[in-house]
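Dumping the structure here so I can ask a few things about it.
Shown here: the complex without one of its protein chains, the others still in place.
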Amino acid sequence: MSTAHISARSPARRLPLHWLGILPFAAFVTLFLILPTMKIVVGAFQTPDGSFTLDNIRGLFTPSILAAYWISIKISVASALLGCLAGFAISAAVVFGGLPKGIRGPLLTFSGVASNFAGVPLAFAFLATLGPVGIVNVFLRSELGIDLRALGFNILSFWGLTITYLFFQIPLMILIITPALDGLKREWREAASILGATGFQYWRMVAFPILLPSILGTLALLFANAFGAVATAIALTGSSLSIVPILLFAQIRGDVLGNPHLGYALAFGMIVVTGVANAIYIWLRARSERWLK
Amino acid sequence: MKKIWAWGALLFGILYFTLPLVGMTNFSLKMRRGEYSFEAYARVFGDPRFQETFTYSVTQALFTIVFGVLLVVPTAYWIRLKLPGLRPYVEFVTLLPLVIPAIVIVFGYIRLYNTSSWLPLTGSAFGTNILLMFGYATLALPYMYRAVDTGLRTIDVATLTEAAQSLGAGWTTILARIILPNVLVAVLSGAFLTFAIVIGEFTMAALLNRPAFGPYMQLLGANRAYEPAALAVIAFGITWGCLGLIQLVSRFQKSAPPKA
Partner (left out) sequence: MSFLSLTNIKKSFGPVQVVHDFDMGIEKGEFVSFLGPSGCGKTTILRMIAGFETPSDGTITIDGKDQGSLKPNQRNIGMVFQAYALFPNMNVHDNVAFGLKVAGASRSEIDTRVKQMLGLIKLDHLADRFPYQMSGGQQQRVALARALAVKPQVLLLDEPLSALDAKIRVSLREEIRQIQQQLGITTVFVTHDQEEALSISDRIVVMNAGRADQIGTPFEIYNTPATRFVASFVGTLNIIEAKVTDPAAGTVMVGDQSVILAEPIANLKGGDTISLALRPEAGSIAESASGDTSLVGEVESTNFLGSVIRTRLRVGNDLISFDMFNNPGVVPPSYGESVKLRFAAKDLLVIRE
């Protein structure tokens, strides 16, 4: 009540009072999102006694840490790309493929569940499936005489992790891209067709460019999603696969690198990588989206 | 021709998504040699550590939901009503937790709120619980905010507010009796999603050393063979339950008569 009275009486004092309304939110975000992140960024350039240094960053450029970043990026890129591709195919099959209408609802519901089914239990599910005594391995060995292990497949590897991550990446893509596919108007396809375009030309010149911003956004999101995934990786591999989140986890737990500030640098590197991924996304999106409001 | 690739894509999807579920279910039932049994489930449910950590995580989830609702609903409402110019910025900030890995955020917490800092939250178990709850609220922020903001879009915030004000309602009344009931479905979907996230969360709880369900699952996975599969089935069931409830409430809203 008092706010309304004052704002009606004196416009000059309106602004500060309006801003008060988001103070709790601003305080929370500052304290528990911005400041902690800033602490990492600043810490990455500090010595333990607080003076400026580049040594921490330099410390990242050792073969083992670089290798960890590289495999992390590879897994994230692979699982994001494959997730986009498979999710797009499944979504397109349901939206355009002439499949029964009844499939759509259950698919979206299941995608909602599966995209949230990450972390420790997901790792268990894949161990029980593709692990040494998993259902697929056992089946292939006993029924077809194929030994995946002998063929070089190991769940605790680049491909093992990628395949596991796809379990939450594909559904996320489906959830995001299905509304976008629904947004493609029938008239666009018909207009293209009546102007002489083949189905392929329609997709290349009209549908794909229209979808591109959504696809790029999803790619960036899937990348960050995989890059920061700690729980799945730890539960799946213990610490046998050296990817950045596992390395950082071990560093926070017990300072395995011998320099507490190297941990800052490691975390800062993660922010930089996801930040770069998003910068690329924003740049590509700006280029592909000139036609949007 | 077109139908073939469509069915092919769908079939691939079904195979990829059912195999792990079948695998874990199958594995969870094979604890007794040579027969299917619920032995693994019995062991899990009988484990006092399971009961403790599960209770802890459920409590955390409930507190996170209450805190999240109290934080997000007034903010989203206020921004729609008075500060629409800020919306893109606030939206950007709420999406940050999707970009900044949780492990980085919690690392920041540990260094920022340690025993020698100005706000030594990690100094006591209670303080750490609070900190963990804030962490969960941060992780859930993108989902909660989007859900509530979408819900607010469907109602005419300004008119409802003016109508309530003209009848003499104060801000608390407006929020609690007008806005919240109108976006209840959106809030509930955000709440169920938050619940699903908190129950399974591992990184923050493990690094803050709290006895939560996620770290318990990981510990069990490292030491046992069959119980983890049973746990995975249970966790999947919980996720299904939460998402199913979201479906249920949103369907309820669709079938409800439109508000004038």
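For reference, chains read A and B in written order, and residue numbers begin at 1 within each chain.
Operating definition for what follows: a residue touches a chain if its C-beta (ideal position, glycine included) is under 8 Å from a C-beta of that chain, and two chains touch if they have at least 3 such contacts.
Just so you know, these numbers come straight off a predicted model, no measurement behind them.
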For the chain not depicted, the shown chains it touches: A
Option touching the unshown chain, where A:T62, A:Q201 or A:S240 are the choices: A:Q201
Residue in contact with the excluded chain [from A:V113, A:A192, A:A229 or A:L248]: A:A192
In subunit A, positions touching the absent partner: 185, 187-188, 190-198, 201, 205-206, 209-210, 290-293
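As a convention for this text, only the chains that are shown with their structure count from here on.
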Centre-to-centre distance between subunit B and subunit A (centres being mean Cα positions), rounded to whole Å: 17
Complex contact set, residues of subunit A against subunit B: 1, 3-4, 18-19, 21-22, 24-25, 28-29, 31-33, 35-40, 43, 86, 89-90, 92-94, 96-99, 103, 107, 109-110, 112-114, 116-130, 134-136, 166-167, 170, 221, 224-225, 227-228, 230-231, 234-235, 238, 245, 248-249, 252-253, 263-264, 267, 270-271, 274-275, 278
Subunit A contact footprint on subunit B (complex, rising order): 2-3, 5-10, 12-13, 16-17, 19-24, 26-28, 71-72, 74-75, 78-79, 82-83, 86, 90, 93, 96-112, 134-135, 137-138, 141, 165, 168, 170-171, 193, 196-197, 200-203, 206-207, 214, 217-218, 221-222, 228-229, 231-232, 235-236, 239-240, 242-244, 246-247
